[in-house]
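Below is a structure I'd like to ask you about.
After this line comes chain A, so read on.
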Amino acid sequence: MARALVNIPPKAKRGEVITIRTLMSHQMETGFRYSTTGAPIPRDIITTFIATYNGEEIFRAELFPAIAANPFITFTTVATESGTIELTWRGDNGFAASEQATITVE
Partner candidate 1 sequence: MMKHAISRRGVIAGLGAVTLGAPFVSAQAAPRVVVIGGGFGGATAAREMKALLPGADVVLVTNERTFTACPFSNLVIVGERELTAQEFGYRSIEKAGVRVAYSAAKSVDGSARVLTLEDGTTLPFDRLIASPGIDINWEGLPGYGMAAAEKMPHAWKAGTQTTLLRRQLEAMDDGGLVVMAVPANPYRCPPGPYERASLIAHYLKTRKPKSKLLVLDAKDMFSKQRLFLSAWAALFPDHLEWVGLSKGGKVLSVEPESLTFVTEFGRHTAAVANVIPPQRAAAIAAAAGIADATGWCPIDPATFESRLVPGIHVLGDASIAGAMPKSAFSANAQAKVCAAAVATLLTGGTPPEPRLINTCYSLVTPDYGISVAGVYHPAGGVIAEIKGSGGVSRADAPPDVRAAEALYAKGWFTTVTREVFG
Partner candidate 2 sequence: MAGRALFVGLMLLASVTPGAHAATLELPPAGASSCGGCHAPPGVDTAVPTLHGKTAAEIVAQMQSFRSGAQPSTVMDRIAKGFTDPEIEAIAAWYARQK
């Protein structure tokens, strides 16, 4: 059960540096644990985060074990034009989630 929180300013001035905050809650499994029967419990982590601005990739992160159960990723970008910012998370076991928000640039 995953749940994303995002904070993208709905409005910005052209050329303004904006901060984008994201937090993906996710039931992590480190891959280092064993079940009561001794079998390794398969890893289940978020491995990739990608942000696009009107289709163009502006930020990407590769995630590895020991970073965070619920990765909080915040970054800045320049508000260039009105449009859509799309955020995508991918992970083990085919995990995929995305969020999008529109931004009006004046």
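As a convention for this text, a residue touches a chain if its C-beta (ideal position, glycine included) is under 8 Å from a C-beta of that chain, and two chains touch if they have at least 3 such contacts; residues count from 1.
Selection criteria: all candidates are chains of the complex that A comes from, given by their letters.
Just so you know, these numbers come straight off a predicted model, no measurement behind them.
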Going by the contact definition at the top, pick out the neighbour of chain A in this complex from 1 or 2.
1
Contact footprint of candidate 1 on chain A as seen in their complex
3, 5-7, 21, 23, 25, 69-70, 72
